[in-house]
Structure formats: C-alpha cells, structure tokens
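Encoded as structure tokens, the structure appears first; notes follow it.
The other protein chains are all here in position, but one chain of the complex has been omitted.
Coming up: subunit A.
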C-alpha cells in the first residue's frame, strides 16, 4: 500500500495546493514543500529499514510489491514494485521536488496554486514511472509526466531569443516526447500480442513478458521502439532538439525537475525495460548505442561552448553527461552500470545546483545572456564560490560524485571497449573547457556593470549547502548508494553478458 501512497500523496497534495491558493500565496508553497518532504521522508525510512542484500533464489527481488487487477480482460494490473534502484530514484525525486519548490519561492508569484499543482503532478507521474511494473501502467505514467511539464513551461516560462516563445518550446517538448511515447506504445502492444499468441495469456505484466519468446527479427524492432522512446528523453543526439529550448525557457523549478529527474526516467527505462526485455538484441545494439553516447558527449560539449544563454549552456552539458550514462548502460559490466547510476545521481545534484544558481543570478541581474555578465565575483558575495563548486563537480573533479560516476564508467568499460573509453576520455578535457568557460564569462573578467548585489539569503544558501554536502558525500563514500542498487544491477548485467556468451556460442556452432 505504501507504494500507492507514494504516488497518491503528491497527487492529492497537488489538488490541495490548487485550492489552498485562496488562503494566500504562502499556503500552496508550504503544502507543496511538506508533500515533497513527506515523499522524501517515506523513501528514506524505507531505505534505512530495507534489506538490499542480493535475494536468494526463491526470494522476491522486490523490496515492496503491490498488485491489484485493473482491467482483467486485457490482463492489465496496477502492479507497483520497488527495489534499490527505484527507491534511490524516488528519494532523489522527492529531494529535487523539495528543491524545486524552494527555488521558486520568490520567483513564481502568479497562479501559485496551479503552479504547485503541476509540480506535484510531475512528482506523482515520476514516482509512478519508477514504481510501475505493469507495462500499460508504466506507459500511462510516462505520458502523465508530460502534461504538467508542458503547462510549467508554457505558463511560467521565459521567452528565449526573438521568435522563440515559451509556448513554442513547450509544444516542441510535448511533440518530441509524445511521438516517441507512441513508438513505445506500439512496441509494448506488439510484445503483448506476441506473448498472447505464444502462451494464450493476455498480460502486460513485466515478469511475464520478461520470458516472452519473441522472434529475433521482430524483437530487434521492438527493442528499437523502446530505445528510441528513452533516447528522446535521455536525450541522445539526434533526438535532443527539445531539450535546450525546454531547459532554457522553463522556470527554474522546471529546469531542476527536467534535468534532475525527468532525464533519469529515460536511463531508468533502459535499465529496467529495454535491456532486460531484449538482452540479446541490446547486446547486438550495444556498439551503436555506445557510438551514440560518444556522439552525445562531443556534440553536447561543443555546442555548450558556443552558447550565450547560461541555461542553454547547462542544458547542452546535460547531453554530454548523459552520453556517459548511455555508454555505461551498454558496456555490460557491473562497474560501469553502477557508475551510470552514480552519474545519474551526481548529475541530478550538480545540474540542479547550476540551474538554481542561474535562477538566483537571473533574479538579481534579470538576464541569462552571458555577454551581459562578467566580473560578478566582485559584485555578489558567496554566489560565485558556490558556482565554482558545481562547475568543478560538473567537470568531474575528484571528491565529487560526478568523478566517481564517470570514472567507474570508464574503468568498467575499458575492459570490453577500450576504444570507446579512449575517445570518451577526451570528453573530460571538453568538460573542463565548457565548465570553466562559464566561470570565465559569468564571474571573472572586468565588471560589465556597476553596483553590488545581494548575496544568497538563508533559503538560497541552505539549498546550496545541502547539494554541496550530498555531492561530496557521494563523492567520498558512495558505498551506501552502490550497495542499495547492486542487487538490481547484477541480474541485468548477467542477462546482458549471458546473451553475449550465447551469441558467441552460436557463432562457434555455426
């Protein structure tokens, strides 16, 4: 039941926020904050109490499971389950959700209630995605995340360059994800029907479909359907077109949610569905996926260097970082896959930090154009130093979580694909270039305009200190995180490498 509540709490919280606006501007904010913290607290309690050692043969791999029939005629259930990975991601979503509420405390003054309803509905959808095991239900939540995000960008967003309205960015975001979601729906339905014709049982259940016997050729296309849906969201070049606009033009809270959580649903999807459902095809597809990852690392980095809008710069760096995740997911080693999870967490912290900081900067100087900045180090106390920390994290400085993630990925991939690692390592230099360029343009150099600006207040400072603390904690002692996800990752890696072994055997037989 608690799993259901994790989804319902933000849902009802959202409705409450909407209505609470009539009690004043502050009410929705406090309610939303409380709701997010409740989700966070619930997942932390589960984490502390949970046992994440690898399950025995007969034991369930799930920490918690809850299922009731929903549409029995089609074998659709409300089937929620949680393991280490989903727990981590739900906790992350709760944390970033709370930060999203906090960072828009002064930024959002219009339709406050409806704004927080959307924030909480996103949360509800995201938690649903992380918990749903029934493929139909998963698709439902996957689509449900989009709508509130659309409103967030369309109603509270910023205009970009002339002609780039926020509505346009929102629509673009919606169409990209919607279209790719349809591909996934087709793939899900095809998978279900193939399973139906094989076994005579109509079911959308994950566990049942894991053993579906799909003919090889078709399976490849179905895998591709899932992959493209997730690739759009990750995003993988060339499907990244929605991301810079959406990021740059969303309100700060929207960017934090997008970079911190929504991108992670894609990596989660690959890890939970695309690879386990189609291990052999994924194995065959791995070189392509890794190449796409490499392209993403370089393309994102090069474009990041060319941006003038600070939020667009950060948005493109996300593409670069997610390239490492994509490589890791298809590297077929536990070390790399665990590294991917660490990058997901680390990137959530560092990109949230940078987005919140650029939001705070915007509140002070009313621009996101880096040509109109410069020399801010002398004008704002503390804020530039905080920025430097997250910039260092983003370029993978050791002792930050980002370093651990990236290096685990590179160490883990080197054995199987040294050439990929050699090329990807050059990305470390590029990361340094784009990160420091941002520092250079925004905070160093001569002062673009005069006058001293206010430093961070207690709320802003506390958010930053929290993120810094977490980044360092994961960077110096990631083991609790790794232990939690190990029992989820190991079977996936085994599936992946087994299928590689099978393929090799098959070739030998031939």
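Operating definition for what follows: a contact is a pair of C-beta atoms (placed from the backbone, for glycine too) under 8 Å apart; a residue touches a chain by one contact, two chains touch by 3 or more; residues count from 1.
What we mean here is this: contacts and distances are computed from a predicted model.
Asks: Tell me the UniProt name of the left-out chain, picking from "Cytochrome c oxidase subunit 1", "NADH-quinone oxidoreductase subunit L", "Tyrosinase" or "ABC transporter ATP-binding protein".
Replies: Missing chain, per its UniProt entry: "NADH-quinone oxidoreductase subunit L".
Asks: For the chain not shown, which residue from A:237, A:290 or A:470 touches it across the whole complex?
Replies: A:237
Asks: Which one touches the absent chain: A:23, A:74 or A:477?
Replies: If we include the chain that is not displayed, A:477 is the one touching it.
Asks: From the list A:167, A:208, A:436 or A:466, which touches the chain that is not on show?
Replies: Going through A:167, A:208, A:436 or A:466 one by one, A:436 is the residue touching the chain not shown.
Asks: Could you list which residues of subunit A touch the chain missing from the display?
Replies: With respect to the unshown chain, the touching residues of subunit A are 237-241, 244, 299, 302-303, 305-307, 334-335, 338, 375, 377-378, 381-382, 385, 388, 392, 397-399, 403-404, 407-408, 410-412, 414-415, 418, 421-422, 425-426, 428-429, 432-433, 436-437, 440, 443-447, 455, 476-479, 482, 486.
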